[in-house]
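Note that one protein chain is taken out, while the other chains of the complex remain in position.
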Amino acid sequence: MPEHPNRSEFARLDFQRRARRGAPETVYCASKTNEQLIEIYRRFHEAGEDAFGTRATPEQAEAVRAVFSEVQYDSVSRVLLLRAPSRKASEGAGCVAVCCGGTSDLPVAEEAAQTAEFLGSRMTRFYDIGIACLDRVLGCIDEIRQANAVIAVAGMEGALPSVIAGMVAVPVIAVPTSVGYGASFQGVAPLLTMLNSCAEGIAVVNIDNGYGAGYLANQINQLAISN
Amino acid sequence: MPEHPNRSEFARLDFQRRARRGAPETVYCASKTNEQLIEIYRRFHEAGEDAFGTRATPEQAEAVRAVFSEVQYDSVSRVLLLRAPSRKASEGAGCVAVCCGGTSDLPVAEEAAQTAEFLGSRMTRFYDIGIACLDRVLGCIDEIRQANAVIAVAGMEGALPSVIAGMVAVPVIAVPTSVGYGASFQGVAPLLTMLNSCAEGIAVVNIDNGYGAGYLANQINQLAISN
Amino acid sequence: MPEHPNRSEFARLDFQRRARRGAPETVYCASKTNEQLIEIYRRFHEAGEDAFGTRATPEQAEAVRAVFSEVQYDSVSRVLLLRAPSRKASEGAGCVAVCCGGTSDLPVAEEAAQTAEFLGSRMTRFYDIGIACLDRVLGCIDEIRQANAVIAVAGMEGALPSVIAGMVAVPVIAVPTSVGYGASFQGVAPLLTMLNSCAEGIAVVNIDNGYGAGYLANQINQLAISN
Amino acid sequence: MPEHPNRSEFARLDFQRRARRGAPETVYCASKTNEQLIEIYRRFHEAGEDAFGTRATPEQAEAVRAVFSEVQYDSVSRVLLLRAPSRKASEGAGCVAVCCGGTSDLPVAEEAAQTAEFLGSRMTRFYDIGIACLDRVLGCIDEIRQANAVIAVAGMEGALPSVIAGMVAVPVIAVPTSVGYGASFQGVAPLLTMLNSCAEGIAVVNIDNGYGAGYLANQINQLAISN
Amino acid sequence: MPEHPNRSEFARLDFQRRARRGAPETVYCASKTNEQLIEIYRRFHEAGEDAFGTRATPEQAEAVRAVFSEVQYDSVSRVLLLRAPSRKASEGAGCVAVCCGGTSDLPVAEEAAQTAEFLGSRMTRFYDIGIACLDRVLGCIDEIRQANAVIAVAGMEGALPSVIAGMVAVPVIAVPTSVGYGASFQGVAPLLTMLNSCAEGIAVVNIDNGYGAGYLANQINQLAISN
Amino acid sequence: MPEHPNRSEFARLDFQRRARRGAPETVYCASKTNEQLIEIYRRFHEAGEDAFGTRATPEQAEAVRAVFSEVQYDSVSRVLLLRAPSRKASEGAGCVAVCCGGTSDLPVAEEAAQTAEFLGSRMTRFYDIGIACLDRVLGCIDEIRQANAVIAVAGMEGALPSVIAGMVAVPVIAVPTSVGYGASFQGVAPLLTMLNSCAEGIAVVNIDNGYGAGYLANQINQLAISN
Amino acid sequence: MPEHPNRSEFARLDFQRRARRGAPETVYCASKTNEQLIEIYRRFHEAGEDAFGTRATPEQAEAVRAVFSEVQYDSVSRVLLLRAPSRKASEGAGCVAVCCGGTSDLPVAEEAAQTAEFLGSRMTRFYDIGIACLDRVLGCIDEIRQANAVIAVAGMEGALPSVIAGMVAVPVIAVPTSVGYGASFQGVAPLLTMLNSCAEGIAVVNIDNGYGAGYLANQINQLAISN
Partner (left out) sequence: MPEHPNRSEFARLDFQRRARRGAPETVYCASKTNEQLIEIYRRFHEAGEDAFGTRATPEQAEAVRAVFSEVQYDSVSRVLLLRAPSRKASEGAGCVAVCCGGTSDLPVAEEAAQTAEFLGSRMTRFYDIGIACLDRVLGCIDEIRQANAVIAVAGMEGALPSVIAGMVAVPVIAVPTSVGYGASFQGVAPLLTMLNSCAEGIAVVNIDNGYGAGYLANQINQLAISN
């Protein structure tokens, strides 16, 4: 079967996004072939733009590293970052707090944290502060209150964002995770909890969407410090 | 169309239930006609058994009162009670705590409370202690800890049982309510929250099932005090 | 049936919320009796706090007005506001844009707008700019870009927030509405659309939750202007 | 256990379909054994009919190729085609446009494209024009308008068909894909988006059903050019 | 509460739609107030454009008729039509067949039929040909085959489109209806049936969306006759 | 708007059904207008066929009775029967048992019973034998075993068919009802219970589908006695 | 950790079932360990009872065959049968027809067929007669009408049982299968189709439950011939 010529144009990169939206396009690695991924990283590299990828598998990371040895990979967050030589990493300004309920939520929490860091926010982390033991979250709340935005990651019943939002004055970005079993329905239970919170000031993102939470938190943080 | 003779046997009352299960059969009024309801209350009355009905509408209460003037009706809990003359109300022993998140949860909380009272438990009530303001529940927790069982009623995100269970040593009976809108899906959201709680010791009942919660709480309370 | 004495404590108002969270407690009128509502407004009034209620029916508004003639009611947004004499309305600072897809989304959009206004934000409104005619939203986009936060309200397929978010640099708060029929499932369709948006920077709230969107937008707006 | 004689008649091929419906029966390879597939391709071959199979795995393709070396397999679309010697490939007439939102939608888009091509349509392809960057779709729209039918393939929030339909005069066949995660629910989110579109002229097919979209687009295209 | 000035701009009509898409904007009456509806019909009238509304209640029809006595209302389809004096009704060309399973599907079938008629198609109607008695549909099939597009409306199990599509060569537009009870889930059952049809050439629209089906059928019919 | 001539053919009655299927077509009254219903009953009458309607409201019954004074209506089962003068009611042969869990299930149980009676079966009824008191069903089981088919109607958790099927040798037709609240989801809970029964020999019909159960039970009963 | 003594009593076999219900207990192999399965087959063997197992994997079959070399395994239906030496296979009486829509439904159809055969019914098979080509089912219908019960197996849209039931006078047992993709939701689509059929006389069983269908069909067939 002959190759379809215009099928090779499988990706149209959006290098105007930094100008238009204040942050570059990033790469969702999850369902791409190694060949597609290498080609995309190459185009970012040639355009002098940072290539920040999420949901990269170790195998994808290896494949890209074989071409770009300087690529950085974090196996917890699954972030795959190839910095443009001409750009330097942001120092991180303002403050975003990332909280999570349990150890199993770490991959999502770290995806959020590293996304916001990449985009220029300074992060503080508060992990394993699930509400089965309220003292854990109460013990951190004064520190959490220092942030311009809070990311609260939780699976199972997902009540952490409600509890935190009731005690702070800034937006809480709630990230349901697929951690749990049975009637958690792969994250539907915490998603519904977060959407129905009786505490105001909660912004919900998709299940396991650490990236989206980090992006949103950084937007808010930049607004708070840019004025 | 001629009347079907055996259709008249529309209800087979279970007067052995008190002996077998420790509590009499009760009446779920919701979908019964006035005629059926009056007939059922009459049979309880004639058998010398208390008739305790739930989900009675004001109209049903009026219809039964027209026949049995001594019937008691509470419009909040929708409980309709016709005491057998030969039986006297229990004094109430032990202790069951009933908590709810918001004003709108009162009908369910009161159905639970009055059921457990009818069955012989002493109740303490803690209403409108939703977690959007944690101080409310923290301010009551020492009193709640005195109970042999806790009933926690909540709609919307339904996190109250988790928060309480993390702080007490006795079972918490969680009752999701259909209070809320949108993605609460008539009580599915709090139901899932309660089923997925990361705090142990939570017993879940059906949405809006105050009756079942009161029954279960009384069973536990009686076990605790009967020994 | 005798009145349960402690049942009268049906509401525990949280007058510390302004100090703790930066905004006063508000009143969700939807499932309250007229008596409960009047009592709650009275307590706010006596405490010198503004009583801002949402989802009030015209009947509830009448009942409260019979006691407090100065109460304000808007039949589109269903907001019922009783200002404390000692407090004056905020002038409104910064800027929040409220957009909606169609005429039927107005009640939710106005609930959002009036909430943020009450809390101190200046609003700009862009109504009936659904994406079936892209020129409508493209024609407004430069004005929308002036805001510190955008609220995008949409029913049916709910794609408006995605389209806007792709063109602005600030957070877009997405509010799905129950407008639609058939497979919109009372707002589930636009809710899922918004949660799965391929455009970053989208904060989702519950179906028809204009109040929550206005609250969140004001938080972001205040952060942007308070620095 | 003895072989059930009439079980061997596992497939009843419909060689009258070309006469009745204008297109031959095709083969859904997904859940067939290699033996069943080879037998089916053999019967098409012997009947002088093209065997066009969808959802073929590489292993299935190898098994069929071992018997019919001239069979063609495309690993992106998973189409497995054995042309009847007596039939020649259509040149392709009229015009159908195939658009997709992102790189991950390619397998479905190509299944659609190759189906319509097999059935006699000329295709134009517009890939990776997701709405997070509207300029991509706006930049192609004049070309897309040349087609007699448009196929719009999208996962995640699935808003691409709505955006395109609002700008063209011909039917848009919307194909939701299972690309996404969390609340995309394996394609339910884009399916609902497409069913609820506020833009008219959208024909929805099953999740990932590129084949059905290609078939329908070709029907419309043939009607447009056959008059 | 003072009137919000810019709220009065509740509807932005799209009078360029006829030029851009080949058909004018229409009016979804379902959730509009009488005042909004009259204002919208007035603007169409003043612009010399036909106002074609769907889902109008008899009350809405009365309200509009009080202003525009020449408005036409059909209580079965709930179509409310105010023709522009300068435009004359299309004669109807080509052919679209509208079929439905049972008497209860008539409102949806007629909404489809009258939409396509308004847009310029000639219709043939085949009602109450549900598949519980196959002879009914087999008896009509030769007539149905004359059409350039078929609309098949069905509730309950919704198999009519599959049965018809297997016997015709043109696209079948499948409209699930909310007719049924229990596990039909307000039209979800026929919707899923239609999406999963094993017969090719089926275009599905939303539950009860007769309007969308008529629009799409007319698009296809116009393509077939315009060449 | 002129009347569409062929719309008047809103119903195509199937008077061959008795010959083809062994039972006449019946009338589902639920969504028909009085005019449609009267017309349909008239046609049955004129064709010398019994008109057996289900889900008739008292208003519909009145409307038909105004024309055919001999029509019979049962307000529990909602059956509306107009016997053809030339046909006489079957005596009822064989035996079908109809059981139900609670008083609220009576309308569905009676729809089933009267359907099977109309079609020629002799019925025995066992009502209010829900499994909360097993003695009720155990006390009836020997009588139930006399039947050629058992219809078991239950709402709430719907376990009655499983319990009965484990004790009898003939098919049990399980009818879930929409009786219940909360997580019964209008009959989904008992439907799933019945589909997943660990007892063999259970035939499930739609929620509240007493008619279908009666039809099926009669088919089995006739097979058993006709040999 | 010491072995829990009473845990070894993992299975309580029900050898009275043949007397009570007319058919022996059978074995659901799906989630049992090889050790459990061998032990269960051994107990059947020692009790002189046939061991008929469903959903056996080839590995399980091998494990049992290593102990009982005479065990029979059919890899299509996944039936694993160890006949008791003292019992002989039934000759098969009466007639049950098994129909299925497509090749992929064979495993379920054969599970049904072999179950009914094991229980004493004579079977006729009609495979791959899906309704996309009605001639296939119409061509078989006279033969199908010979049966005392019909089993109709179908995935995807699952309309085959409706089509057949409309043409026969005996019960049709409808078996939805998980064959399909996307919005078939692993068999939910055909399940709903079958529950909502407008043709009477349809008995639905669980998704992929060929065993239950065969059991039920045999019950009906035995009733028909035993009289």
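By letter and in written order, the chains are A, B, C, D, E, F and G; residue numbering begins at 1 in each of them.
Basically, a contact is a pair of C-beta atoms (placed from the backbone, for glycine too) under 8 Å apart; a residue touches a chain by one contact, two chains touch by 3 or more.
Since the structure is predicted, the reported quantities are computational estimates derived from the model, not experimental observations.
In the entire assembly, the chain absent from the figure touches the shown chains A, B, F, G.
Annotation: of F:Ala63, F:Cys99, F:Val163 or F:Ala217, F:Val163 touches the absent chain (contact as defined above).
Residue B:Ile202 is the one among B:Val64, B:Val153, B:Ala183 or B:Ile202 that touches the chain missing from this view.
If you put the hidden chain back, the residue from G:Gly102, G:Gly120, G:Gly187 or G:Gly214 that touches it is G:Gly187. Within subunit A, the residues in touch with the undisplayed chain are 72-74, 76, 79, 81, 102-104, 106, 110, 113, 124-125, 127-129, 132-133, 135-136, 179, 181-184. Where subunit F meets the chain that is not shown, the touching residues are 101-102, 130-134, 156-159, 162-163, 165-167, 180, 182-185, 188-190, 192-200. Seen from subunit B, the chain kept out of the figure touches residues 20-23, 148, 166-171, 173, 191, 195-196, 200-207, 211-212, 215-216, 219-220, 223-227.
In the analysis below, only the chains that are shown with their structure count from here on.
Shared contact partners of subunit D and subunit G, listed by label: E.
Should one ask which of D-E and C-E has more C-beta pairs in contact, the pair is D-E.
Residues touching across the subunit E and subunit G pair largely coincide in numbering: over half of the numbers involved belong to both copies. Averaging Cα coordinates per chain places subunit A and subunit G 49 Å apart. With centres set at the average Cα position, the gap from subunit A to subunit D is 35 Å.
Each chain gets one centre point, the mean of its Cα atoms, and the points for subunit C and subunit G are 56 Å apart. In subunit C, the residues touching two or more other chains are 102, 132-133, 166-167, 182-184, 188, 191, 195-196, 200, 206-207. Working note: touching chain pairs come out as A-B, A-C, A-D, B-C, B-F, C-D, C-E, D-E, D-G, E-F, E-G, F-G.
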